[in-house]
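Data block below; observations after.
For this view, one protein chain was removed and the others were kept in their places.
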Amino acid sequence: MSAAPSATLAAAPASARPTRSRSPVLPITIGAVLVIAAGFAVPAWLLTILLFALFRAMVVLGLIVLLRAGLVSFGQALYFAVGAYAVGFLSRAGVNDALVRVLAGALAAGALGLVLGFLLRRYRGIFFAMLSLAFSMILYGLLVKSESLGSTDGFAIHATTYAGYAPDRSSERFALLVLSSVVAWAGAIAVALYLRGTLGRLAEAVRDNEIRVEYLGASVAMAVHVKYVIAATLAGVGGALAAMVIGHVDPAMAYWTNSGEFVFVMILSGSGSVFAPFLGALVFELIHAVATHYSPGAWRIILGSALLAAIMFVPGGLWSLMPKARRS
Amino acid sequence: MNALVPILIDGLNYSAWLFIVAVGMTLIFGVMRVLNIAHGSLYAVGAYVAATLIGRWFDADLPAFGSFGLIFASAIGVGLVLGLVLEQGLLRFLHGRDEIAIVLATFAVFLILEDVVLLIWGTDAYPAYQPYGLLGTSSIGGIAFTNYDFSLVVLALVVGGAAWWALNRTRMGKLLLIVIHDREMAQALGINVRLVYPATFAIGAMLAALGGAYSAPMISVSPGIGVDVIILSFAVVVIGGLGSIEGAMIGAVMVGLTRAASVHLAPQFELFVIYAIMTLVLIVRPQGLFMRAQARKI
Amino acid sequence: MTTAPILEVKRLEKRFGAVVAATGIDVEVRPRDRIGIIGTNGAGKTTFVNMVTGYLEPSGGDIRFEGRSVLGRPPREVTRLGICRSFQVPQVFGSRTVLENLVMALALAEATGLALLADPWTSDRAERARRTLAEYGIGDQADREAGLVSQGVRKLLDIAMAMAHRPKILLLDEPTSGVSQEEKLAIMATVMEALDREGVTVLFVEHDMDIVARYAGRVLAFMEGRIIADGPPQDALNHPKVLEVIVGEGSFSGARATQREPADA
Partner (left out) sequence: MSRLSLIAALAASVALTAPVLAQEPLRIGVVTHLTGAAAGPFGIPARNGAELLIDAINSGTLPAPYATKGMAGQQLEMTLVDEAGAPARIATEVRSLIDRKQPHAVVGFVTTGTCLAALPVLEETKTLSVLSTCGTPRVFEDAKYEYLFRTSANATADGVTAARYLLARMPELKSYAGINQNFAFGQDSWRDFTLAMQALKPGFKATMEQFPTLGSGQYGAEITSLLSNGPQATFSSFFGSDLEAFVLQMAPRQLNAKTQLVLSTGETAMYRLGAKLPDGVIIAGRGPYGVFARPTDLNKWFRKAYEDRYNVPPTYPAYHAAQALLGLKVAYDKAAAAKGGGVPSRDEVARAFRGIEYEAFGTTIRMAQSDGRQAVTESAIGVYKFDRSAGTATVTDVTYYPADCVNPPEGAKSIEWLQAGMPGAKCNLSN
């Protein structure tokens, strides 16, 4: 009866069950500390990959919140770009503080998500995907048309400061890693707690049976809307981090292929845990680095093959391969 | 000269091109529920094969009009080979998986084919301009129009008419219509999906390749030509209603006319037109223009 | 019959294009009524249930609950007012266990606003859910996935979930369809006993006239979108039209009823 569009993808393994779930705070904190510690040890190129994986994972974290409800957005680049351009506008106004930038990215994207959510919450399946794509392409068109924002060239972002402290060039990357890790830590905990709550678990209920949800006195539209805003906010945070890490914003951030990459990482990750996007994003960046390094003229063959292999052989995403998740 | 006439002419020419490019995508979605992102790659491969063959043809000084045969031959060849390879080699194994996984699989195919095209044909553009000039020009209101562009309209009508005839007047087509409209009924009737799917995908792939092959003489075939085609086809197909041939036709005409009007009257909006229409249509009719909303039984 | 009606339906109408699914429906329901709704397929029974619970918007007429009109309210608001329902095809969360289904239902009934962010899985709630499942006789199925248990278990779970809101009125849409003849009576016995404890007003759509006769204190007979009989079972079931059209078909429908699903929308 309920043709859940993404049933197999979203089938959450044991960790999503409401059985005695332990607090997510400790493992996530350990994860964040490990990432920061890695920042001391790894070479510069790996640090870059970690930074990219972290901001990408924030967007994908939002996507799995949607995916739990059976929804896949092909337009998450919209909020990613909004978050990035929010940092861009702040940078132009001379505001370079990390916290302000992250909050601005989150707020701008979240606010837009709140508005568009009133429309998108009525859609499901492929129509949800396509309408979100249409909105992202409209933003892309607007940015391309904006000569004052540098059109397709975009513009540069000033270096980030931390409550008045401006790291020198040698520690600038590491400071960004600490920032990204702390933000990711907060985001992952928030999402983990949300997914444990009634509203969060409603996601699977919505995917399974919207009518029953309504007849239990809950609003499907509201549940979807909340998820949409969460996903938008996280994408905005990811975009804000990206703007700071890359030091530049441009309209390609809103282009549909960018959305496609986020969904790619989501498929690669699986939705079983809030850790999954981080693992998936890291693997994606590594594959990408290896592919562009060994065959700069044909790296998409490698990337595409990796994606195909993931879809064919690891339908639950990489996380489903982790020893702990395999119990179910 | 009144702006209306050129808008209509340009709009219909562009609509015809859009329809040819998009109709294969809607057919495949209607029958197989596969939103094929690799559609753009099939378009590109069709264009490259046609451009290569046309180049050789004219180098060998063969009769000029024969090049039109090459266009159709390339489309059929590319569609058959790639269509069957993709369906039998990949999509067959993804039956029953959710829509998004399949969309992503075709996205992967798109990524791979983009580079395969690059490895085979390199980065240089391939011109195949000769057929474009063969048909001459017509003057309307003192403005010259290329007859090749008008031939697109004829081709679109032929493709649309053939699709209509095949779906409504042949046994196989009627079976496809049943599959499109009522999958459970189709299964109950025991329609052989193992036959229907490869055939549909091959035909859809041929149509994509035909779009590319027929465009090759108008454009300079170069890397990346398939990317925009994907998004244009999406828009046309979503506007018309996924899986509806007549919807794709209406969608193409809407987008084509609006784009032409924008180019003539308000060029600064050209980039937005298609997404604006898509958004408006989806807001007003979430299922697209030609799809019936499906009521849920409880 | 001096108490004020809990539910009043006046001149209710529903048209789908040219098809008239309901017309001129007038019903007054009193607290603790036990009303059986009978009629052939397509007579308008489920349409009636759907309109009362907000799933379908009537084309005309009014529905008043405790004196207030509930027209235009979506199902979730109607539910929160105290009108709940079960489904002909049980609506459960197939990928969750039976216990989780009920815990979720309880959490949604009990939490509002920010409390929705809290974990629904409290030991108190789990305890109550297990107890309820035991009362419904499906305690042993608690940890099985709801998509995999038998239709009978799903039917009971569906009703248990509808009861999570402690409704004042419960509408049961064919509570016994799709289950074996032996299970039917067991289900009705379990359900009616539970409902009696709670003092809920019940309307149930039913094809099996034995069950109607046994459990209904009043019968509404539908035909072609109209109510053709309304009264105590012995009167309504012996109404000539009812005898001819509904009972004639229904009294032997045990075997056939199981095949009838999915029935009219």
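Brief remarks follow.
Letters A, B and C mark the chains as written, and numbering starts fresh at 1 in each.
In this text, a contact is a pair of C-beta atoms (placed from the backbone, for glycine too) under 8 Å apart; a residue touches a chain by one contact, two chains touch by 3 or more.
Not measured: the values here are computed from a predicted model.
For the chain excluded from display, the touched partners among the shown chains of the whole complex are A, B. Within the whole complex, the absent chain has one touching residue among B:W17, B:Y48 or B:F107, and that is B:W17.
Only one residue from A:I36, A:A221 or A:M322 touches the chain missing from this view: A:M322. In the complete assembly, the contact with the undisplayed chain comes from B:L118, out of B:L118, B:A166, B:I191 or B:A276.
Residues touching the missing chain, restricted to subunit B, are 1, 3, 6-7, 9-11, 13-14, 17, 115, 118, 122-125, 127, 129, 132-133, 136-137, 141, 143-146, 149, 215, 217-225, 227-228, 259-260, 263-264, 267-268, 270-271 (touch as defined at the top).
Listed for subunit A, the residues touching the missing chain in the whole complex are 43-49, 52, 144-145, 147, 150-157, 159, 169, 172, 242, 246-250, 252-253, 255, 258, 282-283, 286-287, 289-290, 292-293, 296-297, 299, 318, 321-323.
Keep in mind that, in the parts below, only the chains that are shown with their structure count from here on.
Put simply, the chain closest to the centre of the protein, by Cα centroids, is A.
For subunit B, the chain with the farthest CA centroid is C. Separating the centre of subunit A from that of subunit C, both taken as means of CA atoms, is a distance of 43 Å.
For this pair, subunit B with subunit C, the centres built from the Cα atoms lie 50 Å apart.
Across the assembly, subunit C contributes 55, 87, 89, 91 as residues in contact with two or more other chains.
Residues of subunit B in contact with at least two other chains: 297-298. Considering their complex, residues 1, 4-9, 72, 119, 122-123, 125-127, 129-131, 133-135, 137-138, 141-142, 144-145, 211, 256-257, 260, 263-264, 267, 297-301, 303-305, 307-308, 311-312, 315 of subunit A touch subunit B. In the complex of the two chains, the subunit C residues touching subunit A come out as 53, 55, 74-76, 79-80, 84-85, 87, 89, 91-96, 100, 103-105, 107-109, 111, 115-121, 161-162, 164-165. Put simply, subunit B touches subunit A in their complex at residues 35, 37, 90, 93-94, 97-101, 103-105, 107-112, 114-116, 118-119, 227, 231, 234-235, 238, 242, 268, 271-272, 275-276, 278-279, 282-283, 286-287, 296-298.
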